[in-house]
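The complex appears here without one of its protein chains, the remainder shown in place.
Chain lettering (A and B) follows the sequence in which the chains are written, and residue indices restart at 1 in each chain.
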Amino acid sequence: MGTKLNAIRRHAVSWTAMLPMAAIVIVAYLGTALWTLRISLSSSRTFPKDDFVGLAQYARLFANDRWMLSLENLALYGVLFIAAALVIGFLLAVFIDQKVAGEGVLRTVFLYPYAMSFVATGLAWQWMLNPEAGIQQAVRRMGYPEFRFDWIVDQDMVMYTIVIATVWQSSGLVMALMLAGLRGIDEEIWKAARIDGIPKWRVYASIVLPMLGPSVATVFMLLATAVVKLFDSVVAMTQGGPGTASEVPTKFIMDHLFGRANIALASAGSIVMLLTVLALVAPILYARSRARRPREAA
Amino acid sequence: MKPGAPPPRRRLPGPARLGVYAFLLCAAAFFLLPLYVMLVTSVKPMEEIRLGNLFALPVAVTIEPWAAAWSDACTGVACEGIRGGFWNSVAIVVPSTILPILFGALNGYTLAFWRPRGSATLFAILMLGAFIPVQVMMFPMVRILAGMGLFSSLPGIVLVHLVFSMPVMTLLFRNYYASIPQELFKAARVDGGGFLRIFVQLMLPMSTPMIIVAAIMQVTGVWNDYILGLVFAGRDNLPMTVQLNNVINTTTGERLYNVNMAATILTSLVPLAVYFVSGRWFVRGIAAGAVKG
Partner (left out) sequence: MIGPGKFCAALALALAGCAAHAAGPRAEVIHWWTSGGESAAVKKISEAYRAAGGVWVDTAIALGEQARSVTINRIVGGNPPTAAQFNTSKQFLDLVEQGLLNDVDDVAKREGWETLFPETVLRVIKVKGHFYAAPVNIHNMAWIWYSKAALKKAGVAAEPRTMDELFAALDRLKAAGLVPLAHGGQSWQDNIVFTAVLANVGGADLYLKVLRDRDPAAIGSEAFRKVLLTFKRLQTYVDPGSPGRNWNDATAMLITGKAGFQIMGDWAKGEFALAGKAPDRDYGCIAGFGAAPPYLIQGDVFVFPKTKDAQAVKAQKLLAAVATAPATQVEFSIKKGSIPVRSDVDASRMDVCAQKGIAIMKDKSRHLANGEVFLTPDQNGALADIVTAYWNRNMPVEKVQKDIAAALAN
């Protein structure tokens, strides 16, 4: 009897602790998601409307060249950005971890872009990448008149410039998180590896990297949300151009949410993005929860 | 980097060591190039900027753009540069850092150790929520806050920051606590520790490093936030970034690039200072968590 009462009390306390989060999840996240779903089925313009137009907004969305191009762009961007930011962040962390001189300075150098608003740093990137004013021009003046680096004005290459600038902005944070993970790894492992004569790169690849699993997972999650929300850097650097070549879904959603006063279409776009994320993330979450349960039970 | 005995130095041999430095210096050069452009631009007069020699050092150095950015630039009828919102930003950042961390830690602790029924589902929805752009949630949020009487107020903007930071804060602390051995928690339970006592006396002290990490992320995020402050804070609490954007952004107005660059660098000084001051803890913080993982 006493233990049962205890159990109830235990549950009551832990549930009470979850209440703020539950309220926020239900009202703010679940609530707005459902609201957005409802709006996406209406013909709302500046303001929400109560009518029901079925899947008309979705039909319009998928008939829109710019939206389809945005999805393609984001897929390309997402793969490249996450891969590059992870690899560069990891490499920076590993190299900084070699007891180099001036570690504090280097760490700050790699981290400062994270502190700055992209409105202006994006402009600096736009200038540097501009073939008439930036790097191409400077290298040509140095005596290489054939040098070409004009990705930002090239329909097919412009997304790569967004990758470069956003990797520049994010990889410092990745480095910091990875570096912290590296610092946490037991010195004994290094000693043992040295005694066994295992090459250093192999220790990193086959022992250290797997141990960084939780850090990598957190970083991956942060980068993935950044991909889906990609907006500021595109606006600051290319405004989606040249033409519509660097358009991304969030920019499409923002444009329709505000300037184009079509919140129904914007909502449809948001729902499509959310479902895409769900489709990509749900299997991972499921697999992870399956994988963890036996271990935790043990 | 443990105190006491010097750690064994993991030095690479000569050429490899040179390679390490070569890589780091090249990377540093790449990272610093935009800052160089911004700094050089910020001390050039506009005539020089119009000529378009982006990387050239200034011929006539001027600090006027910095003065204008901080205190003189006109952004509408007021001409006070970006300094106007400084204290508003501070007033928003302090509670919007403390509260989300507190709730993040509490959520993480509950999710990792107590796991009440349904909490995993709530957490999954919260993680999904991290993928919704804040702007999409704005319209309903405005209605909700207006209904609560908190729209256009300091508590309102703090609540909004709490809502939007909850996914990341909860994720950070949940993963951190998940890496702490369950035995530790069970032992504390056996010793008769209750929910709050274990949290306050055992877990929170152990999370100091993670708290610092979270604080750095939260200070950066809230300090640089523009859109939420603009919509939810109300006229009397507008953060500094609103003025920053007023200085920088225009469609058909003229642009003073030197002032723009100076204003951006000035605004970022607060998060940069936080990095400098807490850089060591930032790194060690996560380390302490990962040790047990």
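Here, a residue touches a chain if its C-beta (ideal position, glycine included) is under 8 Å from a C-beta of that chain, and two chains touch if they have at least 3 such contacts.
Since the structure is predicted, the reported quantities are computational estimates derived from the model, not experimental observations.
For the chain missing from the display, the contacting residue among B:33, B:102, B:142 or B:178 is B:142, taking the whole complex into account.
Note on the undisplayed chain: of the listed residues A:71, A:111, A:135 or A:152, the one touching it is A:152.
Although one chain is not drawn, its touching partners on chain A can still be listed: residues 45-47, 60, 65-66, 126, 130-133, 150, 152-153, 155, 237-245, 255-262, 265. In the full complex, chain B contacts the hidden chain through residues 46-47, 50-52, 73-79, 84-88, 90-91, 94, 138-139, 142-143, 145-146, 151-152, 230-231, 234-237, 242, 245-256.
What we mean here is this: only the chains that are shown with their structure count from here on.
Here the spacing of chain A and chain B, counted between their Cα centres, is 15 Å.
Residues of chain A touching chain B in their complex: 10-11, 13-15, 17-18, 20-22, 24-25, 27-33, 35-36, 48, 88, 91-92, 95-100, 104, 106-117, 119-121, 123-125, 127-128, 132-134, 137-138, 168, 172, 176-177, 179-181, 183-187, 190-191, 200, 211-212, 214-215, 217-218, 221-222, 224-225, 228-229, 231, 250, 253-254, 257-258, 263, 266-267, 270, 273-274, 277-278, 281, 285, 289, 296. Those residues of chain B lying in contact with chain A across their complex are 1, 7-12, 17, 20-21, 23-24, 27-28, 30-35, 37-38, 41, 52, 54-55, 103, 106-107, 109-110, 114-117, 119-120, 122, 124-133, 135-137, 139-141, 144, 162-163, 166-168, 170-172, 175, 178-179, 182, 194-196, 213, 220, 224, 226, 241, 244-245, 248-249, 257, 260-261, 263-265, 267-268, 271-272, 275-276, 279-280, 282-291, 293.
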